[in-house]
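Now for chain A:
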Amino acid sequence: MSPEQFASTGAALKWLLGLAWLLPLAGFCIEVLGGYWTDRRSRAPAWLAVGCIGGGFVLSTIAFVTWGSATHWGAFAVVDDHHGDAHARGQSPDAAPAAVTGAQAPAAPAEHGHPHDGPPHGHDAAHASSPYAFALSGSFYNLATFGGLSIDIDYYIDSLTIVMFMMVTLIATCIHLFAMGYMSDELTDNYEDHEVHLPGGRHFHRPGRYYRFFSYLSLFCFAMLGLVLAGNIFQVFVFWELVGVCSYLLIGFYVERKSASTAANKAFVMNRVGDFGFLIGLMILWTWFGTFRFANTDPAQPGAPGLFQMVRDADGHIHEHGAGLDRAVVLNDGLGGAAVDAASGQPRSIPFWLLIAAGLGIFAGCIGKSAQFPLQTWLPDAMEGPTPVSALVHSATMVAAGVYLAGRFYPMFVPEVLLVIAYIGCITLFIGATIAIVVTDIKRVLAYSTISQLGYMMLALGVGGWFAGLFHLITHAFFKSLMFLASGSVIHGCHHVQDMQEMGGLRRKMPITAWAMLVGVIAIAGLAIPTPWMAIAFSGYHSKDAILATSLAFMSQNRQHFLLFLLPLATAGITAFYMFRLWFMTFSGKPRNQHVYDHAHESPWIMLGPLVILSVFAAVCAVGGEGGPLARMLFASEPTQAVAGAAVAGTVAVNLPGHALIHEYHTTAGIAALLAALTGAVLSYVFYGAGLVNPATIRSQLSGLHSFLIEKWEFDALYDAMFVRPVHVVARWAQGFDQKYLDGFLHATGRAVVWISKWDRKFDETVVDRAVNVVGDATYAAGASLRRLQTGRLRQYVMFIAFGVLGLFLLMFAFLPR
Partner candidate 1 sequence: MSPHLAELSLAERLSEVGWLGQSGALLAAALIHALLVGLFFGLPAFVFIWAERKISGRIQDRLGPTRTGGRFGWLQSLADGVKLVSKEDLVPAAADSMLFRVAPYIVVVASFAAFIVIPFSDGWIAQALDVGLFLGLAILSLEVLGIILAGYSSGSKWSLFGGMREAAQMVSYEVPLGLTAVIPVVAAGSLNLNEIANMQRGWAGHWLVFHDPFTFIAFFVFFTVTLASNKRAPFDLAEAESELVGGFHTEYSGMRWSFFFLAEYASMFFVSMLAVLLFLGGWWTGLPGLDEAVIAAVGGYPARVLGMVVLLAKSSILVCVQIWIRWTLPRLRIDQVMTTCLKYLVPISCFLFLGATIWPLVLLAVLGRPSVLPLGDEPIGARVVPAQAGLSAPAAGRNMATRVSRSTQEAEGSR
Partner candidate 2 sequence: MSDVGLTPYLIVAAVLFVCGIVCMATKRNAIGVLMGVELVLNGANLNLIAFSRYGQLGFDGQAIAMFVIVLAAAEAAVALAIVLNFYNNHLTVDVDQARQLNS
């Protein structure tokens, strides 16, 4: 891209996306300021919020078109090349993506039309020659500069940013629309909260908070979009925290409910734990790199590299030297050479272990935000928020932020870090899935499924499948928001009954919701109809297939890490099992609670409309699989090293699979995943759909395991024992110390002071006061004697003056020599 083109496209995208980003903020300001004064029964705040976020979607779409035409749809052409390459080498047994891509291949523009039959790694070379070919970076505004630390509002726009923008705005728009219906209870001046019990058997009454809900939603969207648009890691951190605050506000929306406020606190505190690691990572990065920017792709500024460009060269390689603790990574200057420290003239480098620490620190933030293994317990509790909030948190915004950052920061992660990521994801996905089997609250099932799916994404990132992880992020966002909204519709229809054991047979009462939910279930379960040339499947199949293929490829390279494939594979089956369990328990069979069933009703169209839209997207957003438009968009932003794969022999020897290798295992993994999913689905039908086996018997036979799962793997108990109780014990000790020693010391001091002051008083009274009195008495006596002179008679004073003058004159005349 030429500098002129870069500048013009950059400016256009900057303002399009910037406007899409700021619109919700404007909406928030108007809603939160205006809403308080307007009628509580007004729907205006909702329409405003929908308008803002919908406008954001429109602007994002325009930005997409702008970006595409500016790059002459080069991203699609490159992917075409890639697959062409793969075919030329005959390494891909999977014909389906090739056929699709071949059908959709646009005419390659001249500047991208390099020879197809180039060297074996021609695509990689072409890609590597310009790793940020479609990325635009720049700055909105310089907030402050402290010495070398420049804090800017930057932007970094590549295809991932644009995809995220479109995804977030689209899903958020749907959720806003849904929430307009869902939250209509709040359109009153006197809302009765049935969950809050006051003494005397009454319920808590308060004014409706419709406007407040939508203002929070707007702020949430603003924060998430800002995070996606951010061009430096510090800015990401700022919006990261803002997202945390918004989730806190929204989870604790029913603040009067004890459970809600506790859940909000829990989410907030857990996130802070992760953010602490994030902060450490930030410090390391700034200390050693001196900048926060991701990458500087502006051709007009060649010598000002961002973080990615400093760590990795154009081919995605890390240049390092030394071994052990002396192992260090040489920083690039962005021009092809090594960066030189301006002060000492030495080449700049960063110790390898610090790079690991920085990566782990940043990833700690992702753990907290995306509810990964040690910090996953906040997410189920976050179900205390209204269902639209859950949908937003679980699909497009909050948890997506963690995966997004891990993907965005991918170039900074060395293989050691990636391995940690992979194992964390692996553990998480298994834990989440197993708990989801036993949970009966419809929203909690979805919550645990979210944890599990996030684990999948992290796993994919960790095993080198950058594309697979983010692909799953997008598809998951669609079907998970769909399912949440559907569950919200069910809850709304059942008058806030959430337990699946109270439901059943609702398919007849709310058919549209049921079918929409079924679309989501199939999508997440990864069911597909395999055909010889391509699999007819919903979006989830494609992305999960990609993840499993990557992890299979990884396992093929690193046999010792076999769990990283086997656990996800098993979990794929479990996923299908619990998701179908949810559907069967809710929608099929006989009603378990006749009262609930009788009063259940289909939701209004304002809620069903988003469901329909989202089901369409959940079904077809990943159409074409890895050759589809969504995949191509993502491929265009894939970091170079993820494309090629790498064999690393360091502290831990890991071989990361490249695209070519992944393709080899694609079919195998797909078949395995499909089989696992089918197994899970059939089992689920056996247990819950057809009722052939009574789940209760299984539960009683495995009661130990069941209670372990019900207790969420005892994590809360574990944390209670590990952190809360010790703190209590220490606090008691501290209290005892305070009472015994500090208070005693203070009392003794006080008594001593009282004693001293007693003596001081005596001294004051006898010595000081007497002295003062003597002075006062003397003054008084003098005044009394002089008082006689002060007659107050004006005329006498005049006489005094005259006499005085005369006296002075006589004195002068008599005594002064003339």
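Candidates were picked such that all candidates are chains of the complex that A comes from, given by their letters.
Here is the rule we go by: a contact is a pair of C-beta atoms (placed from the backbone, for glycine too) under 8 Å apart; a residue touches a chain by one contact, two chains touch by 3 or more; residues count from 1.
Please read these numbers as outputs of a predicted model, since none were measured by experiment.
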Selected partner (touches chain A in the complex), from 1 or 2: 2
Residues of chain A touching candidate 2 in the complex: 787, 790-795, 798-799, 802
